[in-house]
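The structure under discussion appears below in the form of structure tokens.
Only one protein chain is missing; all other protein chains are in place.
Entry: subunit A
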Amino acid sequence: MSPTLDQHHPQIEFDPNDGLALLEGKGQPVTAKYGIPLAVLIELTHKCPLQCPYCSNPVEMERARNELTTQEWKRVLDELADIGVLQVHFSGGEPTARKDIVELVQHATDCDLYTNLITSAVLLNREKLAQLADAGLSHIQISFQGSDATKADRVAGFRNAHAKKHEVARWARELDLPLTVNAVMHRQNLDQLEDIIAMAVDMDADRIEVANVQYYGWALKNRAALMPTIAQIDRATQVVEDARERLKGILDIDFVIPDYYAERPKKCMGGWGRQFFNITPSGKVLPCHAAETITELDFLSVRSNHSIAWIWQNSDAFNRYRGTGWMPEPCQSCAFKEIDFGGCRCQAFALTGSADNTDPACALSPYHSATFKTAETEAETGATRFIYRNFAGGTLEAEPQDGK
């Protein structure tokens, strides 16, 4: 297949200090053709032994029978490499729940792709991890639910998950696999942040992603139990700033603050259809892993008779919120419209009922103050019981036994 892409060379801004710039097409006019993203997220399956209440998978998960086959995924990887994608992130659900994970990593390596495994780690044994390393896996990202085993296992809804993750992290080190700790943060674990960072240093991780929960899908169902207080966010920000200074060159720290407490919306996905897409277990190509929550959009699949490049450049779903032409007021006349690209469409849909609206995270949205007040109230008085993620639409956590 020959993709019909205009050769587009992003203009790069060079940082005079280290001669490096992020290759993401900075300074590119918004009317430019959209070059193929550098990295793509591949969700191999929605199956997962964990039941985290903030799972980023859709509430309506894809059944295993609809998943792409090994051969179909290999064809996808070939096509991605062919059109200029450089990195693939294997995710899920739990990507190692697929029996062909080693074969797919090997195939990606053979295509000269940089491979990242985003995993809960609980299904891995040492032999499997060694096979993945031998297959050329470039990097592994292991999720942690906290620093304390009892609390972390409660969030994951999986016994001994925390201990198992530590064991796999140790194997990753022995096999010399670069390791990122992914810590999803919310009200019930945010106060452990210092310990979690120390834990990442102890396990000799290269990076930690401190990712505050984003509230769509499962997390929105659980918002009252997860929303942090402003005081927690302020303290966490300080903890991260101190740790960044202290751990320079030792541990790289990524920090994403929850946009409910922001004045301006986040540049979600770098802008809709600008530099990211993901592929779902059944092969749908999405501008964002939460995009299916916007029920009025139709997404094309790699099983359609269109190439991935065609879907990226021409499909209605990708063009619907691309650039700035679609924006309503107050976005249209806003000086920041090419900075945040209107924030998050999924959040606009979830909180206002229409993905066309201004993201309520923006202070200029008529929904902003109500949203912020809700968050504040939930953070102060919300219940702590989780609704666990599963294929049955969620299960409410049992009443706590010890009153805590």
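Rule of thumb we're sticking to: a residue touches a chain if its C-beta (ideal position, glycine included) is under 8 Å from a C-beta of that chain, and two chains touch if they have at least 3 such contacts; residues count from 1.
Convention: contacts and distances are computed from a predicted model.
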Task: Chain not displayed: protein name in its UniProt record ("Elongation factor P", "2-oxoisovalerate dehydrogenase subunit beta", "Pyrroloquinoline quinone biosynthesis protein D" or "HEAT repeat domain-containing protein") - done: "Pyrroloquinoline quinone biosynthesis protein D"
- [ ] Decide which residue listed in A:Arg63, A:Arg126 or A:Lys248 touches the omitted chain of the complex.
- [x] A:Lys248
- [ ] For the chain that's not shown, point to the residue among A:Thr70, A:Ser138 or A:Ser304 touching it.
- [x] A:Ser138
TODO: Sort through A:Leu38, A:Ala149, A:Ile257 or A:Ile387 and give me the one touching the missing partner chain.
DONE: A:Leu38
Task: Missing-chain contacts mapped onto subunit A - done: 7, 9-10, 12, 14, 17-24, 36, 38-39, 83-84, 86-87, 89, 112, 114, 116, 138-139, 141, 173-174, 176-178, 180, 201, 204-207, 209, 248-252, 254
